[in-house]
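As you look at this complex, bear in mind that one protein chain is not there, while each of the others sits in place.
And then subunit A:
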Amino acid sequence: MSALKRVQQWATFARIWHIYDATWQNPFESAALLKKYLMGLHKPIYHPLADCGDHVVVINCSEIALPGDEWKKRVYFHHTGYPGGASWTLAWELHKKNPTLILKKAIYHNMRGNLQRRYTMERLHLFPNESVPDEVMKNISNQIRQIRPVPKRLDHYTEDEVKEFPKLIDYPKDYIIR
């Protein structure tokens, strides 16, 4: 083996494509997680000047879950630059207009404002649902673990499962279920 071959490191700086399912996930916690993959902070070869970030594909962005009453309380500010051009949009309104924008802004604001930030954001691919183009899907080779487990909703259980669930008590006969 020649000296050159010995130190050859195949694909050290190759970009990996990760997929992340945003169903029922907090976008602000997810942003801190996804930022690491986008910037390459998860690699021991990380250097701020080295271009070692990966691609992240996020699916089901419209299914994100904001904590508490943040849908009503969180406000996004925009100013057109003209006098009286300020506007405030509530999170639920923004989500209605563009279901990927809350997550995008969360990730954008999680990174420091420098020249690299916009190029790093180019490596983020957000999709409101599960339909991802094939040319994106064929690159994916890793899945990022979700932060929170996705609970199964009561209306997603079949009727038989609900019926067969072990009962603790019987309601009294004069009990009125509203």
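Following the convention adopted for this analysis, a contact is a pair of C-beta atoms (placed from the backbone, for glycine too) under 8 Å apart; a residue touches a chain by one contact, two chains touch by 3 or more; residues count from 1.
Everything that follows uses one rule, which is that contacts and distances are computed from a predicted model.
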Among "Large ribosomal subunit protein bL20m", "DNA-directed RNA polymerase III subunit RPC3", "NADH dehydrogenase [ubiquinone] 1 alpha subcomplex subunit 13" or "Cytoplasmic tRNA 2-thiolation protein CTU2", UniProt-listed name of the chain not shown: "Large ribosomal subunit protein bL20m"
Of A:H47, A:K97 or A:K152, the residue in touch with the unshown chain: A:H47
Residues of subunit A (touch criterion as defined above) contacting the omitted chain: 41-48
